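Shown here: the complex without one of its protein chains, the others still in place.
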Amino acid sequence: MNRAQQTRAAGPSLAVEIAGLHLKNPVMPASGTFGYGEEYAPFFNLDELGAIITKGLSLRPKAGNPTPRIAETTSGMLNAIGLQNVGIDAFMRDKMPFLRQFHTPVIVNFFGNTLDEYGEMARRLADLPEVAAAELNISCPNVKAGGIVFGTDPGAAAEVVALVRRHLRQPLIVKLTPNVTDITVMARAVEEAGADAISCINTLTGMAVDIRTRRPRLANLTGGLSGPAIRPLAVRMVYQVVRTVKVPVIGVGGIMRAEDALEFLIAGARAVQVGTANFVDPGAMPAIIAGLEKYCREQGVTDINQVIGSLKTEG
Amino acid sequence: MNRAQQTRAAGPSLAVEIAGLHLKNPVMPASGTFGYGEEYAPFFNLDELGAIITKGLSLRPKAGNPTPRIAETTSGMLNAIGLQNVGIDAFMRDKMPFLRQFHTPVIVNFFGNTLDEYGEMARRLADLPEVAAAELNISCPNVKAGGIVFGTDPGAAAEVVALVRRHLRQPLIVKLTPNVTDITVMARAVEEAGADAISCINTLTGMAVDIRTRRPRLANLTGGLSGPAIRPLAVRMVYQVVRTVKVPVIGVGGIMRAEDALEFLIAGARAVQVGTANFVDPGAMPAIIAGLEKYCREQGVTDINQVIGSLKTEG
Amino acid sequence: MEQDLLMTNLKTTILSNQEVAPGYFRMRILAPGFVTSARPGQFLMLRVLDGMEPLLRRPFGIFRTGWLPADCQGLPPKEYVEILYKVVGSGTTLMKDLHQGDGVEILGPLGKGFELLDAPEQILVGGGIGLVPLFMLAAQLVKRGRVRLLMGGRCRDDILAVTEFERLGVETYVSTDDGSLGEAGLVTEVLVRQLERLPQAAVYACGPTAMLRAVHGICAARDVPLQVSLEAYMACGVGACLGCVVAGAEHTEQNPQYLCTCKEGPVFRAGQLLWHKLEEPRDVCGCNEEEP
Partner (left out) sequence: MEQDLLMTNLKTTILSNQEVAPGYFRMRILAPGFVTSARPGQFLMLRVLDGMEPLLRRPFGIFRTGWLPADCQGLPPKEYVEILYKVVGSGTTLMKDLHQGDGVEILGPLGKGFELLDAPEQILVGGGIGLVPLFMLAAQLVKRGRVRLLMGGRCRDDILAVTEFERLGVETYVSTDDGSLGEAGLVTEVLVRQLERLPQAAVYACGPTAMLRAVHGICAARDVPLQVSLEAYMACGVGACLGCVVAGAEHTEQNPQYLCTCKEGPVFRAGQLLWHKLEEPRDVCGCNEEEP
C-alpha cells in the first residue's frame, strides 16, 4: 500500500496545530457552554474532541449573577451567568480527575477581577501539567470587573496579556470581545504582547424586554448574545484578525453545523469552538467533526489544512 | 360624553413628537428598505405611517456595489448595496411628486462622500419644503468613503453633524452605527454637535462564505447584517443612548412585529423604524401599528407616550 | 453518576398529541429506554424542529412512561413517554400543531427526582400544570400506603388528569379559585385542613412559586417534610450553562451558594432552598395569584 492509498483508506486528516498543541481535529467546545466536560460525557466520548475548554475559572469561586440569567432571542440567546465558577482549586480537586481519563488536551479558560489576579492565576496554571494551554478571557461583557476594561482597550489588553505570558508556561490563547470598533487593533495589541493564539469572538452585549411586565428579561439587564444570529459577525471578525496577525486564530460564534464551522476555516481559522450549539444538541460537536470529514472527502481534500484560509476573494 | 369616554371611543393615541415633528404614530420605514415609498404603495395607504424615510441619497447618483449584494443568514440578511441611489435631483424630479399625494412627513436619509458633500447636501435639503426632516447617515459600513470614518470617530462625527446642522433648516436626525466600542460616546458627540434626534442602529458588519465555491457570498466581501438576529443588540444600544442623551431616540434593528417595536419603546425609544421586515411582509408596518394599538388597549394605556421609557429596572 | 449514563438524546417520533383541556395538550412520544430509566420528578428537554427557531429546547416534566403493546405483526412492545403541557409561547405553539409521526428530539430523563419517604401519609400538592411530575410519584407511593392529591387551579380547565390519579387509588381533593370545579378556594387552605388531621404526613408539591412558598410556610410551621419541584429558565438541562440556578439555603451575598435546577433539582427538599430569593420564572399554570 503506497502513501496515497494509505491516506485514502485512513480518511482525510483533520489534525491541526495551534501554538504547539497538536489537536486531532479542529473542534472544541467554547468556554462556559460545556461545563467542566463531565456534563456532556454521557452523550459521547470526550476523546473525540480536538480539545476541551473549561468554563471560565478564577482564583476564588465566583457566585455570578441573579436569575433570570438566560433569555432566548431570535436564533440566539442572551446569557448573564456572571462567570459563576468553582474556582481553580475546586476545579483541580473535583473536576480535573474526571478529565484525566481522556487523552484530549484540556485548555483552561480563566479571568481575574484585577490585574494581580490575572497574574496570580497564570502562576497557578503554570504549575499544572494537566493544563495543556490556557485561554485568557479579557472579553466577558457581563461582569463589570471581569474583563470589559481589558478587552476593549488595546493598552490594558496588552498589559494583562504580557503579565500572563510572563508567568504562564503553556501556550496562551487570548479570547477577544467583539464589542469594539476595530477588532484588528485589539488583535495586534495582544499578539505583540505575547499571545500564542487568538480566539474570537466572545458574546455581543444585548438586551431583551418582557413587554408584559415591562422588565428586562435578564436580572442583570444586559447579557451576552450567542448562537447562529451572531455568526456573520464572527466570520467577519475572524477573517479580519486572520489577515492582521501571524498567530493562529480560533473561530467562535454561532457554529451549529459543519457547514458553519467550514465558513470559519475557509476564512482562515485554524480551529473552531462550538458554544450554544451544545445546548441545542449535545451531539453537535461529534456531528460537526463527521461533517468536516465528509466535506473533505467530497472536495477531494486529504488534509483539513488545505481548507484553512482557502477563501477566494477575487473575481 | 366626557373626556375619558371620548378617549376610549377614539382608541389610544399613538401620536409622538420627534424634534418638533408630529407623527400620528411612531412607526416609519428604515432607510434603504422602502425604496422611495412608491414601491410599497400598492400594498397599503402610505398615510398610515408615522413618517416615510427615503433610501439614502447623495448629491450625485451613485452606482453601488457589484452583485451578489444580498445573502441570507440565520434570522438575518447581509446587504452590500453600496448606497446605490438616484441622487437628490432625480429624487426631487421623479420620486417626490408621488410622495406629495400623502400627508405623511417625508424624511430624507442622506450621506456624502466627503465633508463638503455633506454640507452641500444639507444646503440643498434646506431649500426643499417637502422634506420634513433629514436623517444623516454617518454609519454605512459598506462604502469606504460613505461614512465609516465619520460614524466610528466621535470627533469626525461631531464635525459633520455641526456642519450639516449649520446649513439645514429642518430637524436633523443622526443615525448611529453599532460598529463601535461605546455607542454612548458617539451619541453624546452628535448631540453636542447639534443633532435634534438620534436613530440607532444601522447594520453590523458581517460576512458569509459559500463553502462549496469557497467564495464570499457577497461580491463586496462584507455587508451589513440586519433583521431579527440583531434585535437584542439594537435594544441594548437604544437603551444606553436613551439614558445618555436628552434628544429623542428612534429605535431600529430587527423589528418584525409589534412586540419587537414595544421592546424599543419600553426601553425608551420615541419612535421606531422597520427595515428588513418590509421585505418579509410588505404589510409589516400596518400590522405593527395595529399591534401597538391593541397593546395599549390591553394594558389600559390611553397614550403610547405612557409606554415609552416605562422599563422597570429595579426589583 | 449511573443516572448520567442513562441520559440520551433521542431523535424520535410523536405517537399522539391531543388537546385535553382548553390550552392543555398531552403528547405521547416513542422513547426507548424511558420506562426503566425515568424516575418520578425527572424531566426532559424537547426540541421541536430541526431548524434554528426556536433555538433552545423546552423543559417538560415527565408525566408518565409506559409500553405500547406488541403489535399484531409480532413486533416487540415499545416504550413511550408522555408529557402534558400548556400552550404559553413560541415553542409550545409550534408543539400543539404537531401530529403523529412528526419528529421530535428529546433529551432525558434529566435531573433529580423525588425522594420517596416512608411517611404514614403522603400528600401531593399540585397547582395547574404543576401536577405533571406528581403522577409517576403517586404511582410509586400508592404501593407504600395512602396517597392524597390536593389539586388546585384557577378554574375547571386547569384541573387535569384527576381521574387518572384516582385510578391509581389516590384520594383527590380538587379546589378552584372560582369554584367551577371542586371546592372554591386555594389548594393551600385544603392543605392546612389535611395537615391538621394528618400531622405525620410527607408533602410533595409542584406548581407556581407563590403556591410553593405558601406550602413551604405551612409545612415548615408544622415540621412536615416537604419536597418541591421548581421551574427555571434553562438552556442546557445538564448542568453545563449555569443558567437555571436557584439560591441554596446557605446562600449569602458574601458566600453565594447556587444550585442547578436542572441537575441538583428540579426536585429539592424545602430545607435546601433560600425561600425569600425564589423567583417565578413565569406564570404557566394560570394560578400565580394563589398565594394566600
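As written, the chain order gives the labels A, B and C, with residue 1 at the start of each chain.
Methods note: contacts are C-beta pairs under 8 Å (C-beta built on N, C-alpha and C of every residue); 3 or more make two chains touch, one makes a residue touch a chain.
Everything quoted here is computed from the prediction, not taken from an experiment.
Trainee: Looking at B:T67, B:T114 or B:T313, which residue reaches the missing chain?
Mentor: Reading the full complex, the residue touching the unseen chain is B:T67.
Trainee: What is the set of subunit B residues that contact the non-displayed chain in the whole complex?
Mentor: Where subunit B meets the chain not shown: residues 32-35, 39-43, 55, 63-64, 67-72, 74-77, 79, 81, 84, 227-228, 256, 276, 278-283.
One rule holds in what follows: only the chains that are shown with their structure count from here on.
Trainee: Please compute the C-alpha centroid of subunit A, do the same for subunit B, then give the distance between them in whole Å.
Mentor: 35
Trainee: Can you work out the whole-Å distance between the CA centroids of subunit B and subunit C?
Mentor: Result: the chain centres lie 46 Å from each other.
Trainee: In subunit A, what residues contact two or more other chains?
Mentor: 74-76, 228
Trainee: Return the residues of subunit C touching two or more other chains; collapse runs of consecutive numbers into ranges.
Mentor: Subunit C, residues with two or more chain partners: 52-53.
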